[in-house]
Each structure stands twice: as C-alpha cells, then as structure tokens.
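Omission of a single protein chain aside, the complex is shown with its protein chains in their original locations.
By letter and in written order, the chains are A, B and C; residue numbering begins at 1 in each of them.
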Amino acid sequence: MSSPAVLRVAIIGTGFMGKMHAHAWRTAHRFFPLDATPEIAVVVGRDPDRTAAAATEFGALASATDWREVVTRPDIDVVDICAPGDTHAEIALAALAAGKHVLCEKPLANSVADADRMAAAAEAAPDVVAMCGFSYRRTPALSLARELIAAGRLGEIRHVRAQYLQDWLSDPEAPFTWRLDRARAGSGTLGDIGAHSIDTAQWLTGDRIANVSAVTRTFVTERPERDEHVGLGGRAADGAPRREVTVDDAAAFTATFAGGALGVFEATRMATGRRNANRIEINGSRGAISFDFEHMNDLEFYDAADPAGEQGFRRIQVTEPEHPYAAAWWPAGHGLGYEHGFTHQIVDVVRAITERGPVSPSFAEAAQVQRVLAAVEASAAHGSVMTVVEGASS
Amino acid sequence: MSSPAVLRVAIIGTGFMGKMHAHAWRTAHRFFPLDATPEIAVVVGRDPDRTAAAATEFGALASATDWREVVTRPDIDVVDICAPGDTHAEIALAALAAGKHVLCEKPLANSVADADRMAAAAEAAPDVVAMCGFSYRRTPALSLARELIAAGRLGEIRHVRAQYLQDWLSDPEAPFTWRLDRARAGSGTLGDIGAHSIDTAQWLTGDRIANVSAVTRTFVTERPERDEHVGLGGRAADGAPRREVTVDDAAAFTATFAGGALGVFEATRMATGRRNANRIEINGSRGAISFDFEHMNDLEFYDAADPAGEQGFRRIQVTEPEHPYAAAWWPAGHGLGYEHGFTHQIVDVVRAITERGPVSPSFAEAAQVQRVLAAVEASAAHGSVMTVVEGASS
Amino acid sequence: MSSPAVLRVAIIGTGFMGKMHAHAWRTAHRFFPLDATPEIAVVVGRDPDRTAAAATEFGALASATDWREVVTRPDIDVVDICAPGDTHAEIALAALAAGKHVLCEKPLANSVADADRMAAAAEAAPDVVAMCGFSYRRTPALSLARELIAAGRLGEIRHVRAQYLQDWLSDPEAPFTWRLDRARAGSGTLGDIGAHSIDTAQWLTGDRIANVSAVTRTFVTERPERDEHVGLGGRAADGAPRREVTVDDAAAFTATFAGGALGVFEATRMATGRRNANRIEINGSRGAISFDFEHMNDLEFYDAADPAGEQGFRRIQVTEPEHPYAAAWWPAGHGLGYEHGFTHQIVDVVRAITERGPVSPSFAEAAQVQRVLAAVEASAAHGSVMTVVEGASS
Partner (left out) sequence: MSSPAVLRVAIIGTGFMGKMHAHAWRTAHRFFPLDATPEIAVVVGRDPDRTAAAATEFGALASATDWREVVTRPDIDVVDICAPGDTHAEIALAALAAGKHVLCEKPLANSVADADRMAAAAEAAPDVVAMCGFSYRRTPALSLARELIAAGRLGEIRHVRAQYLQDWLSDPEAPFTWRLDRARAGSGTLGDIGAHSIDTAQWLTGDRIANVSAVTRTFVTERPERDEHVGLGGRAADGAPRREVTVDDAAAFTATFAGGALGVFEATRMATGRRNANRIEINGSRGAISFDFEHMNDLEFYDAADPAGEQGFRRIQVTEPEHPYAAAWWPAGHGLGYEHGFTHQIVDVVRAITERGPVSPSFAEAAQVQRVLAAVEASAAHGSVMTVVEGASS
C-alpha cells in the first residue's frame, strides 16, 4: 500500500457517476480535515480514447481499460465502482479479494444472490472498508433528521411516507436507455430511485421494513432507440426503430416496519413536473419531519412539545455550524448542492479507512435493501403481501 | 310543497355538521342568484333543549325531536341529513319515500348494502334531488382542477397520489369519541376522511378505482372515556375508564384505476403536525396538478406544453372571476375558507332542484365510493389485491 | 334606543363593502356569544331601486336614500359607514351628534382636518363606540402576531417591512374608477391599501411612525372611461374617452418608529402577479414574524430562543382553539377566509357596545394613520424626510 498520507483511488466507470465521484475525491480534503489525502490514480473504462479523456477531465493520473488488472495493482488503495449494476458483484468481489477498500454505487447488485455474496465477502474482510453509495444519507438535512429521530425527538414512529418523483420519461418519445433494459439495470424506477427511499426510510427510523404490498407499472412499453446525438431526456428521430421497455416505470407499495410503523412508498419517472422530488415525511408520537430534495437545504421539523398555539413545522436551513457537515462549508444560509452528499460520502469513507471506524451503509445494509426490492417485485407479481426475507448477514 | 320561491329545509342533526350546513343554507342566496330562497324550517335532534338551542343558533324557525314526523311534513321540501352515519339510510329512505329532496352527509351509509338501497331509492325517484355531501368538490381550486382535467390539459392520467393527514388523535390520551366506535361510525379514518380522497380522486379524473391493495392500522387500541367537559382533541381526566377503539387510526392503499392510472392513498389522524392536509397530486402525460387543503385557495398547475426552460408548477390563486364559484365573492386574492365548499354545495343543490339538472355526487356515485371503502377493508383483512365490486346502479 | 337584546344597524353604502359588512352583521352572533343580537334595520344609498335591491340582498329590513334622516332615527343604534371616503366625516359627525355608535370604513377621512374633527367628536362622546374598520387586524394570524409581540417574544423591535401588493391596475387599459379620482378617494394606492400597512405595523408593534421619507408614482396617467357593463379590472371599449388619473399608482417610503425601529413600506396596484399580497415581516432582538395575506391562515414565527441547530420560521396554522377568534369556527386546519376579519370586527364592535370596553382602532388611532399618510404625501412632494405631526388627541 501507499504511504498512509495518500489514498490512491481507482474509479471504475466514466459516466455521470464517475464524474461525480471524481469531483468528490478531488474536493473532500480541501474542506474537511482528513488523515489521508485522496488521489485519483486511475480511471477505468471500456473505450480507451473515451477513458483517457475522462481521466483528464476527472483529474486522474492515468486511465486503463482492464478493471481486473487495476483492482489487483499494489499501488491502489480504494476501488470505487461507478459502472452499471450488472458489473458490481464481480468487480467488488475481486477488489475485496485483493484486499482493497471498496465504495460501490447503489444498487449494490442486480440480484439478492449477488448482493448477499458481496455482503458475505465484506464481512469476511473486516480490515477493509466496504461501503455502498446511498449518498442521499449525507445530505445535511437528512443527517439532521437522523440525529433528531435517534435522539427520540419524534417519539414512537408511526408513519413513513416516501416519494421519489421524477419525470424524464413522461414523454413517450423519450428514447430508450440502458436504464430501461432489465438485463443491464436489474430493475427500473424501483431499483434506481425507489432504492434510495427504502434506504433513507430504514436508516432514518433505525428500523426495517418487515413486509410489503406492491404494484408496479410500465406506462410506455416501447420506446425509440436512442440516437447517439440526443441527450438524456431528448427525443429520438421520427421513424427510429423501437425497443421494448423491460423494467417498471413506476412502483408503489405499502410497508409494515418491524417496529410497527406504516410506510407508503412511491417511485416514478413519470410524475410530470417533478424533476427530482425525493421526499420523505415521518410522523411520530412526539414530532415529525418533512423533506423534499428539491429544497435540499431545508428540513421541516415539527415538535409536539412546543406550546399549544405555537406549534408548526419549522423550516430549518441546515447550513449552520451546528449541523452535520455544514461547518466545513459556507456561512449560514449559503446553501449546498446535490454534489455535496457525494463529497461527504468520501469524507466518511476516508475517515472509516483511517480511523477504522464503523461503515454505513455497509454491504450488509445494502443487501437488505436489495431484499426489500425483491419482496416488492414479488408482491407486485403475486398481488399479495410479501415478507422481506432476512439475510444470513442481517 | 311550498311556493317555488321558498325552499323549506329540515336539518337533521345539531352537531358541528348541522351548524355548518345551517350557515350554508343561510348564506347561499345572499351571494348567488338562486330561483328559490332557502329557509331553515326546522332542526331535528334527540335532546329537546339542546335542539331548541341549536334552532336558535342556526337561525331555524323551529325545532323537533322526531325525524320520522318531520320528513313527512308537507311543508318540508328538503331533508338535510347531518346525523352520524348509522342513521343515514333509514332517514334518507323515509325522506325519499315521502318525496323530499335529500342532501346526505358523507359517508352515504355505514355499509354497502345500505348505500346501495339508498342509491336504488334515489334512482326510483327521478323527480327529487338526492345528493351526497362530498363538499370538498366545491372548493374552487378543486373545481378548477376538474375543469382542467376534463379539458384534457393533463392528457392521459398516470398517477394519483392522495393523502388526507390529520393529527388530532396522535396523543394516546386524547379521549374516546363516537368516531372511534365502529357501531356508530362504520369505519374510522378510512370512512371519515379517506372517503373524501377517494371521491375527489375519482371525480377529478372522471375514472373509477378498479382494485385496491390495502393496509389499515390502529396505533392506540384503547382510550380514556370522554369527559363531557372536555372538547374534541382535549385530554381526559387521569384515571378515566378506558374504552376499546374499534376502528382504524390509519389506512393506506395502492389502487389501479379502470383507465390504467396508478393510485396511492393514505388517510390518518396520527400525522403529527398535519392539521388538515387534504392533499392530492395528479400527473398526466401533458400536465399535472397539486393541491393541499391547508392552502385551499391555491391550485398548483404544471403544463408540459410550456416552453422548455420555462416549465414549472404555477400557483394559481383560485379567487378570480374566471374561476368556479369565485365571481360571487371577493376581489382576486381575497381568499375563501373551509365553509365556502358547503355554501357552494347548497347553491348546487338549490339549482339542481329548480333547474332539474344533473346531481353530483349522486347517491349512486356515493355508493360506489362505499364499495371502494369495502374493498379496502377486505384487502386489508386478506392481505391481497381486492377488486371493487360494481353496483347495480353504477 | 331599542331593547338591549337587539342592536339595530344602519348600513350606509350599497357597494362591495356594504355587502361585506352586511354578511358580518348577519353572521357574528351565529358563531360568537354576544349580549346583543344585531339586526340590519336599513340600508342607505343614493339610488332608490338599487338600494332596495341591496336591502333584500343584504337581509336588511328596509332601505332609504337620505342618510341624514336615518342617522337621527331613534330606532337606530349603530351607523355603519361603508360609503366612499369623501362622505365619512359628514356622516360620522352627524351620527355621533345623534348619539349613535359608529363603525366607519377606512380611511377614516380624506383629510387630516376631517379625521381630527371626527376623533375629537368621538372623544367628546365617551358613551358611544366609534371604531374605524381596519379589519385586517382581526385576521387571527395577525391577532396572534400582536399577542406574541405584546408578550415580548420578539424582544426589541428593529425592522418592520410591509408591502401591500396588488395588480388590478397593471393593465394600462383597465378603466377609470372613482378610486383614481383624488376628489372622491382622497388618495390612491397609498390611502386605499398603504393605510392598512401603516395601521397594521403600528398596531402590531405598539409603536408609532415618527418620520417618513417617501416617493409616489403614477405609472399610467390616463385611462379609458369605464363602460358600465365592464366590471372592475375589465377592459374598456376601444376608443373610449380617456380621463386623467389624479392619484398615485404606487407609494414607497422608509420610516423611523418612535422606538427606533426601521420601517420600509410599499403599496402598489401594479405589482403584476400579486393579487393581494398584504405582507408584513417584523424582526426583533429575540424573534421575528412573517405574514402574507395570500396565505392568511398562516403565521410564520421565528423564536431566537430555540436551540442552535433547531431554529427556523415555523408555520403556525392559526386555526386552533388557542388562537384569537378561532375557537368559534371549524376544527384545526380548516381555514378561514377574507370575510372573517369583518365578522370578528362586528364581534368586537358589539362587545365594545355591550361591555363598554375599550375600542380599537379608535377614531384617534385612525386619525393618526391619516397624519402618517399626510406626511408620506408631503415627503414625496418635497423629496425630504417629513415628521409625522402629533394630533391634539394623540
């Protein structure tokens, strides 16, 4: 391994997520005191030219096309997996086998079996950090919500209502992408954004979903093939060949938490007008919180202990020195953006590595999310309540 | 019957709803041109003294204790039923048999069988008006939403998410009331406020719920008996005897509409911090609407036909001359309150009577809501998807 | 005078304000326990037919065309002046001379001299109630704000920023109305809606404006004559003759309060998109409040005593039993509308009469608002700071 003062990172993947992670790796130590300084040693992709360009863009020292070779290189400390879900298991298992720390984008895998194998491998390697990238947890407003709930400020949790609403597929002529192909993406809206809601809900409440009753829907069953020159959300050329959509456009389910709370979840990419409404609202016997990522710097908090006549949801701007992660940034009221959750994730990964502290979300936690997703799909298929299977590692 | 210029009304019930209806009967003709002027001829209640006091308070000409006698009196034109749900069927059937117009508070009845009998009786009496009091329909913002959807502005409807969130039972020491007794109330939160969401969703979309998958929950299973001197939402005395809650505190269900839309519904009286959040959001292929009764004068409308880069939910203050019911009231921006839905309901009842026009919600429509409620309860009991039974009159 | 159990009212004026007041007189005793029951004895207007129709619409017992005769009739207890501002002084002085209680719409008069004469007459008649109709004070959210400030919850007041923004004159082709004629209306936007902001600001803070520095503006200097068939805010026919606008379209001023607070005021009828944004925000050393009439049931309250990290404006829905006026109405979260401020005003007038309690806003208070308005106009004319003259009765 390299000197403890430097942490050498291999980013696997050259797309949007790789770019985001690279920004976070470059930025974390500029704002947070860390015991090791990350360095993006290499970016790995399939196409040599495109990967070389990404390496320059990402501020990496080099590029490569063979991830198998990279994950065993002695100079690499951390393998950061930003490739599509169908590659996660193989890469992560190889990296763990090579003794590398692993940060893996969500969903952890495209199947419960793969996720469980990954969780088992992580447990078998206690000396390395293995974390799954549910980055929304590191949004300061949600971190604050977690603190309030953990401190008992909401009392007994009764209601969880989580919606993740996007609309970039609401146009039936929006072109096909790999995210609509079950073979690549594993599942559709459910696994892509519904997984975030499940993780957030379980993490905030410190509870687990015990069973679900679900319905899924594909509103647009075939779409034009993507023209290379049209971006995400654009329209394909008239007369383009059509391809079948093999994943869900939307999923909704009710859930019972082990502790008794009642959950209502909805995820869709067809909620016209909602660009990225990642919302969660939790009501307990003593208080409530409400959050919408479209105003990501705000947490609405209701304290039932406020005097009668003065009660109401208060809008906390989670940008103050007292708030999670916020002291490192700008003065109060000068908000953060989407990318900061990723930067905070890197801060926590680095600290877990240097301080040998607990890791969250661990692969085991992420595998449990995968089992909830599997129960949702099974419930939707059978039209009945489905219990979430406990994993060996849970 | 009395002269066409006057419409003589009997209000059955002296509680909160009776008081509200009385206000609406007194007020409608002061702001809207009507071909008949309502007059509250009599208020009917069990207790003579309390009923006499209510008659004075309501501005009624007289009081009475025997509804059977009243509903057959020749001088009565309209019977307005504001008593608890377990009395609706008997009173309504008697009134219809006597040839009276009937306005009946929701839910129409405590059972599908009763509701269907009422719908059949109404159909058998085409010369009288029989309307169910889903008053939220007459909130101008929701009436405008209906107009926009009916005009095709939302395109194909894909998503309906409706929440009705209250919190007056979140304190476990909040006392028992008849609304928590299945024998009186029929059902709990589901029938009380969930019924509103169902009616609103079906009416706005012009569609019907075909099947549901539901869960219900009673979080507080017994409560102290109510002290007569403590109001709704207050706390009972320490050591008060406890009584079992026999209805649901909360209900949640997913739904499939006949036209293919995916519905997500939630109703609760335990959503700490939400006093009366009657919310509905509908996404279609061409646009969306969003509404929350806590800001009842606003309708959020998203038009996907707006130019790229200028799209967004616009907050329409539904207080302008162009808006449903609004021209009768104050200048633009000078909002209305909860009671105006009831006043508008009276306007529509009176016009249905004098113009012999269509009535909505008819008893048949309200009976169909009752069948959805029954399907929800059956689904919650069986843990599986349940089809909404079609009624004879549907 | 009539029996103490009945209060006989003469409404002077048949327009929008007369209609509003009539509604309030009919409604107050239906919801609030009062020691006297109001009865609208007579409506007074210029045109006999129109006034007779108004009497029917308002629920009055009779109509009349000679206010001089009416205000001296022995059976009249209260004279309620809803006619344009240029008539207020003469009617009010006659009514007070006749020993009648007087409720006078704002602004109290069109000149400081008239206002001072009215205030002097009111002080000389301590046995009758003389109140000016700044009805916004009776919006529960603003009444709650006043309670919080009076209880010291905001500490030392430093900032008052009040805006009253409307837009019904933003179209240059919106027709001329009497409100644009200085001879009738006294002043323009300033006196019409700016007066509300001044009254609200002084009443909430319990302080007085000591000096002002102002600018006024008339953006549209002539407008088409109103076609009788076109309503407020409509457009006149092409080629209609034009008439000069002799009042301000907008006014803005900074103000110093006697207690040291810094005020910023703006009133306009040209704020495109703002239908009735009557806003006020007050910051003190210990807290703050924020209000916008477009969401009139909400008060935003910030308490600097909340723990660090949990601070934020909380949205109080001012609809609970603990809140001013609210217990008489509907359950929590079931909002009130514009008209309720007027109903509450009648409640307070009747109680002031039956309980011989203090009256607020008194004519003296309203005359002081008039002196602020005069200082604003003088400051705008001279381009320099102008001190608000103290009145004899202040």
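Following the convention adopted for this analysis, contacts are C-beta pairs under 8 Å (C-beta built on N, C-alpha and C of every residue); 3 or more make two chains touch, one makes a residue touch a chain.
The shown structure was predicted, so the numbers you read here are calculated from the model rather than taken from an experiment.
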item: Selected from B:Ala94, B:Ile316, B:Leu336 or B:Val359 as touching the chain missing from the view; value: B:Ile316
item: Selected residue (touches chain absent from view) among C:Ala62, C:Val264, C:Ala328 or C:Val389; value: C:Val264
item: Hidden partner chain, touching residue among C:Arg50, C:Arg73, C:Arg158 or C:Arg184; value: C:Arg158
item: Sites on chain B contacted by the missing partner chain, in the whole complex; value: 144, 301, 303, 306, 308-317, 320, 322-323
item: Interface residues of chain C (partner: the chain not displayed); value: 154, 158-159, 161, 163, 165, 167, 170-172, 213-215, 217, 219, 250, 252-254, 256, 260, 262, 264, 266, 268, 270-274, 283-288, 290, 302, 304, 311-313, 383-385
item: Where the missing chain touches chain A, by residue; value: 16, 20, 22-23, 26-27, 30, 57-59, 166, 168, 231-233, 274-277, 293-297, 317, 319-321, 330-340
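Criterion: only the chains that are shown with their structure count from here on.
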item: Of all other chains, the one whose Cα centre sits farthest from chain B; value: A
item: Centre-of-Cα separation between chain C and chain A, whole angstrom; value: 54
item: For chain B, residues that touch 2 or more chains besides their own; value: 274
